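Take a look at subunit A:
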Amino acid sequence: MDWGEILFRTLVFPGVSFLLLVIFATFYLERKLVADMHGRTGPYYVGPYGILQTVADIFKILQKEVIIHREADKVLFLVVPAFAFLMVSLVAAFIPYDKDLWIVSTPYDLIISLALLTSLPAIFLFAGWVSKSKYPFIGGIRVINQLISGEIPLWLAGLSVALWYGTFNYVEIVEKFDIIGFLVNLIGFAIFLVAILIVADRPPFDIPEAEQEIVYGFLTEYTGLGYLLLAGAKFLEVFVLAAMTVTLFLGGFKGPFLPGWAWFFIKLFFVYYLAFAIRASTPRIRLDQLIKLTWKVLVPLALLNIVLIILLKGF
Partner candidate 1 sequence: MYKGAQIITEPVGKEGDLMILNWGVQHPASGPMRIKVWLDGETIVKVENDPGYVTRNLEKLLEYRTWESAIVNVERICFIDDLGTLLNWALAVEKLAEIEVPKKVQYFRVILAEVGRIVSHLIGIGSMFGALGVATPMMWVLAIREYYLDFLEHYSGYRISTASIVPGGLKAEPTKEDFELLKKAIEETKKRWPEYKEVFKDNPTLVERYKGVGVIPKDLVFELGLRGPVARASGVDYDVRTRYPYSSYEDFDFNVIVKEEGDAYARFLVVLEEIEESVKIIEQALEGMPTEGKWKVRVPKKIKAGEAYSAVEWSRGSMDYHVISDGGTGPYRVKISAPSFMNIWALERIAPGHKLADLATIFASLYICHGDLDR
Partner candidate 2 sequence: MGFERLKKLMKTYFGVEAQEYPQNAVTKTYLFQIQPVHIREVAKLLKENGFNFFHTLSPVDYSPKGRGLELNYFFESIEEKIWVVIRTELPLDNPEIDSIHDIYPAAEACEREEWEKFGINFKGHPRLKPLLLDDTLQGKWVQRKAYVPEPHRD
């Protein structure tokens, strides 16, 4: 790749501009699909079928006043959201949308993206802490509790895939994907799916921002740009994790007839739909129930899955 192409990929596709588009699309898709499950219409009048709704939302938030209340830590309050956004977007650089459509590809893709994701709990804790307010603080503490128990099954399930295909590189994993690999990793897929919902704070695991309990968690005090960056980081996190699921378990861009990126997005939509359907149908569980679920069910299951894969690999 020459410099021009690298620049194009970083800034336009599949880089920054594309990620912004992803935020628009995720927000719109979520509202529309959830409204459909409610028996409502969802956004409709802003643009054709309401597709410009999120555009309006985002450009409105940008115009809002940024409030830093007097108790808050002034510098960190502004820096933390930007940092969260940056960390998540870095993960997006590793996702292969097609055979040669990626920004970075290293032999350790999976490890690096998981490690980058692990930095998020700390950032969100800081977001709650610097607000110097009670509800965000409780939200921050809950993030730590939840994400640490969610990341371990996520890592284990992710690593089981790497074990089976014998590589950490996303493109190679996708290329080696076949029906046997899919079947072998089915348990891992289920664990990973639950784990991404936990890690991305998606309902029913939206405990750190449980509206009915602690208002909006660590997002409570954020306004304007800071809110946009934090909320955007969360939407990107969903995208990144869904994309990782597609890459690791569903064969990414692999598929007949259609071009690779089209297959990628079809599969991505499937994962999204699953997440939104779960959101619309499942009430939120409690933090201690979640920790019980992860440590007593998901982690042992993931370990067993690894043992199983080692045995299968041996044969």
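For anyone wondering why these and not others, all candidates are chains of the complex that A comes from, given by their letters.
Just so it is clear, contacts are C-beta pairs under 8 Å (C-beta built on N, C-alpha and C of every residue); 3 or more make two chains touch, one makes a residue touch a chain; residues count from 1.
As the structure is a prediction and not an experimental result, all values here were calculated from the model.
Checked against 1 or 2, the single candidate touching subunit A in this complex is 1.
Partner candidate 1 is touched in their complex by these residues of subunit A: 37-40, 134-135, 138, 203-204, 206-207, 210-215, 279-289.
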